[in-house]
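Removed: one protein chain of the complex. Kept in place: all other protein chains.
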Amino acid sequence: MKSAPFGLGRSNRSPLRGVADSPLLDVNRLTVRFGGLVAVSELDLDVIEGSITSIIGPNGAGKTTAFNCISGIYSPSAGSVRFEGHRLERPLTAGICWRAIGIGLLTGLLCAAAAVDVDRLWLAVVKRGMVTGTPFTLVDATTRLRGYFRAELAIDQMAGKWRVVSADGADVLAITRELSEAKALRNALQAAVTARRVGPGTVPDTSDLADVVEAVPGARQLPTVKEHVLDRLAAGKKRIRWRGWTGLFVGWMLGTAGAMAVWQRGRRSPHIVAQAGISRTFQNIRLFSNMTVLENVLVGLDGRIPGGVLGMLFRTPANRRSEETARCAARDELAFVGLADDANRIAGQLSYGDQRRLEIARALATGARFILLDEPAAGMNPTEATHLASLVEQIRTRGVTVLLIEHHMNVVMRVSDRVAVLDHGVKIAEGTPAEVKRDARVIEAYLGGA
Amino acid sequence: MLRSVAPLPILHKSQSVSVQFFFQQCLIGLTNGALIALVALGYTMVYGVIGLINFAHGDLIMLGACLALSLVAALGLSMAGPAATWMGIALLVLLCGLFCGTLNVAVDRLVYKPLRTAPKLAPLVSAIGVSFIFMNIGLFWIGSADRSFPELLPSANLLPSDSLQFNWKDLLVVIVVVPLMLGLSLLVRATRLGKAMRAVSQDQTAAALVGIDVDRVIASTFFIGGFLGGAASVIYGLYINTIGFQMGFQNGLYAFTAAVLGGIGSIPGAVLGGMVIGLVRALSSAYVGERWTGAIVFAILIVILVFRPEGLLGRRTREKV
Partner (left out) sequence: MKNQDPQHSTDFFSRRDRAYEFVRERWDMMALAVLAVAPLCVPALGGALGGQVTTLFIYCILALGLNVVVGYTGLVHLGIAAFFGIGAYIMAILTVPMYPFQIGFLAATIVSVLITAGVGLALGAPTLRLRGDYLAIVTLGFGEVVKVTLRNLEQITGGMKGLNPVPPPGAGVKVAGIDLGLAFAIDPRWFYYLALVSLAGVVLAMRRLEDSRLGRAWVAVREDELAASAMGISATRVKLSAFAMSSAVAGLAGCLYAASLSTTADPNAYDFNRSIMVLCAVILGGLGSIPGTLLGVTILVGFDTVLAPWADSLIQQMNINPSGLILLSFSGWRLAIFGLALVLVMRFRPEGLVPSRRLAAELHEAHP
């Protein structure tokens, strides 16, 4: 649907900043279905920057549903919403992919640690270094770590004796009193184990061979170790590597996929729409009713207050300044809607009309350039409604574009540049207030078929 | 001095990895899962209707098991002949079911009903409080030590093959659980009460407006959930053979996990979730080690919630704006 420049000249209109053929908000064939019910059907709507556009229609026409779609609360079943030419979704950037891969890697490491038995790993890397008196340096720890993944035999201490054990400490092969003897034994046994490693994928490592060379002079007699134990020890290397890599791979896949799934679900969210510059009020007022009026507006300002957690904890001068600035800004916002005197009252105790105005102040505080007002004049008397109408016009004067849902025809006809009429989810008319007022289909929708 | 050391007897994994062993574990898992599902139904029904995580449900079942233990002693069931035993078990299921159902309704009336309009945290915390009170009652009832539940059923294998074991206890689980579940799904699908329950779970106010007695529907839900829990408690005693005043927490945790896994609020979901948890428990106990079972079940819960936050059979809910 092509947007037309609005026709009626009005004295208090702010200068147009948008270009007529690139609307600020472009709703294209938006469809929302709830189960079998089509709440909004192929809605086209363009909103030009600096304008006030109203959506009217009988109850249940799908106005609020359209609003919820624009503000990211619902996902459309079909069609798109573009704001300043961008879709209101978090784009898939390289950073997100890298983060997902990083999360996957962490998950993978966790799974790998579980798969190779982190308990035994700790025993091999940390505890054995302590008992054999090897200093705990990064190099030593890495050596022991490699030893674990090669399923090398190790020396362990228990009750004043030295034991030659498998890397994970589960098999004890020999016990002796002397450390030197234990070392010699370990090397000899390691040689025996290494010699069993035959077949593809179990070619002895150079380090294993070095052990063999060193082993020969020290060893006097090998303890008898059963054949199947030697076989098992020889296969240990293959097994632990297989476990480690499988754990890493499975965890990595799961972690990455999970991170992407979580991202995908959080793609469309009201806060992304709000951060893009669209703010809204709600048909059934949704204030933080137990916070003060000022705090409500400060929550709206949240995204514009700089500073991190440490600043808040240590209450740095910068943090104090930004809080003070925010409070001033919040008071300005309150003054704008006429609630300056109620700053410290509890929001829930305000009158109905004041609550609606506070919602507008809170929405404006986000710094939005586009604001969705859902029946702001609902429940107001004619005087209040008139005040509200001028407030809406003032909002426009600030350079904020307004999209309005309203049943008060006086308000709609007074402030709107364009009016779209919805009935049963379908847009039945669009144009200037005067055009819409004359439209036969609109009259029929409101008054019922003749 | 050198000494040869005999290799430690380590159970080889390859010995246990056989097809029969696997099927046996699956069978154990499914039987356990049926039991978990029965408990999970109590959680899911109450959650579905009033959105409350009924923390006291596990401890309610513990109380049911206490009653079952006392009744077995009182009726002298451990001496009875086979026919009398089966009659006695049927009586136990009925009595414990009625007891737990009534207790559940009473708790709802006294504790949760006044909090119907309060924020969600209030009934949840009250449920934790009720669970404490139940635990204390259980402590007084059977003492602080675990008690063994008498073996009432013969342990003969019902299957012709030697490698697969399926004995009377397993059969008991099946013949109690399956009819109860079928009855429940019939009740929810086809009766007026079931229709009312579904209506109340959708929107309490609207249900009240069309003339449904919301309080009665909620009470019935508590009763049915409690009845199923009472039945589960008897089977639990006969199947696991050990009860203690703290058993409610562990069992409640598994059952609630099952309910969440299947999609909380969904009755087939609770059954599926229970089966999945039962299988995972049995297989991980057999292949990884019993002590890690809890961690594995929990890890699987997290993974499933990441990919399907509404649970396996749950429906996605939209917030009303």
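As written, the chain order gives the labels A and B, with residue 1 at the start of each chain.
To be clear about the criterion, a residue touches a chain if its C-beta (ideal position, glycine included) is under 8 Å from a C-beta of that chain, and two chains touch if they have at least 3 such contacts.
Bear in mind the structure is a predicted one, so any value in this text is a computation, not a measurement.
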Residue of B:C26, B:L75, B:L91 or B:L124 touching the missing chain in the full complex: B:L124
Among A:D342, A:E406 or A:D423, residue touching the chain not depicted: A:D342
Hidden-chain contact residue, picked from the options A:N28, A:Q275 or A:T432: A:Q275
For chain A, the residues touching the chain missing from this view: 71, 73, 106, 118-120, 122-123, 126-127, 129-130, 135-136, 169, 258, 262, 265-266, 269-271, 273-275, 279-280, 282, 286-291, 295, 298-300, 302-303, 305, 307, 309, 312-313, 315, 319, 323, 326, 341-346, 348-349, 362-363, 365-366
Hidden partner interface residues of chain B, rising order: 47, 51, 53, 111, 114-115, 117-126, 128-137, 139-140, 143-144, 205, 249, 253, 256-257, 260, 264, 291-292, 294-295, 297-299, 301-302, 305-306, 309, 317, 319, 321
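By our rule, only the chains that are shown with their structure count from here on.
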Cα-centroid distance, chain A relative to chain B, in whole angstrom: 35
Chain A - residues contacting chain B, complex: 34, 64, 68, 73-74, 170-177, 185, 220-221, 223-226, 228-229, 254, 257-258, 261-262, 265, 282-283
Complex contacts: residues of chain B adjacent to chain A: 1-8, 10, 303, 306-307, 309, 318-319, 321
